[in-house]
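The structure appears below as structure tokens.
All protein chains but one are shown in place.
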């Protein structure tokens, strides 16, 4: 059997560990051959390949990023895209695909499977917001990086009697903010799942200063204040139309400085949350995902994605992982609120 | 309500995070009072206490160890032990206990509960071998420390064409060895759950050198060779009757050096696996354990221990966690074997 | 003898280690007493004190920040400031001061010494730009934090074929950018000491993509393009008149995206560079600084600051450390240029 492998979407620690596990077990246990497709769906679309065997996966387990490259190319948005993919897979003699990616990448995989392409999916998102799996790899690494940054910021906040606002990843789901905030001992945590009242946040901050400690506020990049509170928050797009770094965090720090009379500073963690070597949790999870994915391919169990349920790695229909987003349940947020302002 | 808190058994990253969560929620949300008992069951046995309030738990979230101290004292092995505990609890005006510890500590808690003491347990073991919970806190930290050590050892092994044997914790269960070995890209992993054939290990090691890479062998301290293979392995007790550091690891390295003709070295990670700041996973888990434990106490739901099931923190009868050990299932070990010798 | 200790200016890993060494040796070896002044020169100015003895300095060696708090208060800018300080020192029975801080704090110390206050200085700047000492503590920690961030960003840059611009601290001197850039394998390093040609930077970036690797550009926050190149770079002040996060880094990324046709992203490390536990280098240096400072006080050798020369910690006149800034010599920059664009 000849199997293609690709990685799509934003990079994430653990991608290389998945690739390695797929190839190591595929070659050693089953005798399959592999071909790497470059840059997500762009690879099979344009016939961009890379050799992929035991030699290519040596030493990549601890490395962040993906040796195959990535992109956000969607073949369904390109005329004749699907036909090109089928033609290129045929030309490369590829019998089946392992597609590693997030909602978009797996969404394409789902549709291609319906059109007859043999594919197994491996879920990937640093934001931990994919349904059907308890956790995705990369998330634990991101949370640890954010926590270490928060640990560092505590001493600066105390020394200068300042509020420090830490903006972390999470446009639609607040998992990183919730876990990093809990782990870092944040005094307020703000998520996209619930609009926040900037007056209430200022009250928490003030209360914290009263006990002679300085507050850390962790805010997900997608968190929003109550309707009407952000009248001052405009022109936050840069000249390329991107959201400017320090969007919500910067705005919030300015508000808190004004409302509490204490200096406030912002730190935007940005891309350092998604690069670099994975944690042990993410290396084990991505390795087990890879082993389960190649087993599925070997057994001809296509249209599935692998998933973590408790301590087991199982297979579920691709469609289950790519429906609606897995956001933070309100009870998990309320569980954390006991620490706010204290 | 006045609640006693104690920590027993070997120290473990996350103990302080549990204590903090119990006290923060107990005081803030429920208005309870707390008293700390020092050094495990020795505290209530001998009436050794420590003030425990919001002030005492400030800043302890990231700190390893336990501010309450620990011991392996078992009141059931001391004459009149139970009566002394009951008397001291009464004297301190303690209505209920939160006992944080492993099999021994929770075993005592179970028996005391049967004798009328109101107690809630929080499971703790770095070895992850307690039944009833998917994971225990401290385990993730230990695995990451071991993985980082293995990462470092790879470059030494390669540079000197040597075998490196890494001995990790795990007397009865091989969870740390399995996860650290998978995460660190070990070439052989040896667990207490299955006796190993030293000839087979030597074959794996030789095979690895043939592909021009140097092998890392991860061995749990409790792993054993096949019956009859360890004739040379004697007098491994020091002058105090303790198992000498470098027991199985040292023996194995000597054997591999002899059988493969390649230099072999041992590293025994020892106590650095159990100290220091917890990972994010362990900080979140221990915090959630603490919150659930104080909820149980507040609701009068005694005789229970908290546990992780999937992503939920639940309560189970104390007895369920302290029965038999949770060892590594054979299928988890076989899953890892595909990487051996490659 | 009764000795006051204060820390001024921005916080910096190692401040607590200095305080601890001063107090430990002062009490143990010499039998002196100590009093802590809060928040830099604000402390003696307003008579804000804190107990400072062996108990207070236990466990603070590995902690970032300063247990004494800090501020940028300058008594020479306050009417009657010097008199108030003298009065408060007299009231506290303080015979001599150890002042730990950067150019501003030590500048005040110098002037107070001229006015008869017995003071010894300990140089502190994360930017490493104080004259008279080979290195200041905190710098090594900042460089390591920046390097680790750059290590992480490499994999993201490669995976997405993007330019990553990393903005590090350094308004007037580029030491952090130079060392972190060298250590992190940056492809271009930009310093305040030399205006850069944005066209040349774009050429380096393009060259790097041609060898199939993605570029990392490290830019000090105070680096500036050639005169006239920054026409687009305006309104970078926020509503509080602070320089907006992502000033030069954000501008440069936009320019590079436009000129090279490759996506570019910015990461602004900000305050995480100055918080948290110090590296071994900084803990040893700050401890030795503290020991030398208390020796100077004990010997009555006032008007001096401690300094590192090679491997020796020596004393130099305070005035030598607070004259002109120690910027990066042009030959050190040219030494690094061999790596640019490759």
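The first chain written gets the first letter, and so on, giving A, B and C; residue counts start at 1 in each chain.
The working rule: contacts are C-beta pairs under 8 Å (C-beta built on N, C-alpha and C of every residue); 3 or more make two chains touch, one makes a residue touch a chain.
Please read all numbers here as calculations on a predicted model, not as lab measurements.
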Any idea which chains on screen the missing one touches?
B, C
Can you work out which residue in C:42, C:265 or C:283 touches the chain that's missing from view?
C:283
Thinking of the whole complex, not just what is shown, which of B:3, B:153, B:191 or B:338 touches the missing chain?
B:153
Spell out, residue by residue, where the missing chain touches subunit B.
7, 10-11, 13, 15, 39, 63-66, 69-71, 145, 148-149, 151-156, 158-161, 164, 232, 238-240, 244-246, 250, 254, 257, 265-272, 274-276
Please give every residue of subunit C in contact with the chain that is not shown.
24-25, 28-29, 54, 58, 61-62, 134-135, 140, 143-144, 146-147, 151, 179-180, 182-183, 185, 213, 277, 279-281, 283-284, 287-288, 291, 309-311, 335, 338-339, 342
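What we mean here is this: only the chains that are shown with their structure count from here on.
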Tell me the shape of the graph of touching chains, choosing from line, ring, star, complete and other.
line
As a quick test, compute the distance in whole Å between the mean CA positions of subunit A and subunit B.
30
Rounded to the nearest whole Å, what is the centre-to-centre distance of subunit B and subunit C, using the mean of the C-alpha atoms as each centre?
40
Touching two or more other chains, which residues of subunit C qualify?
none
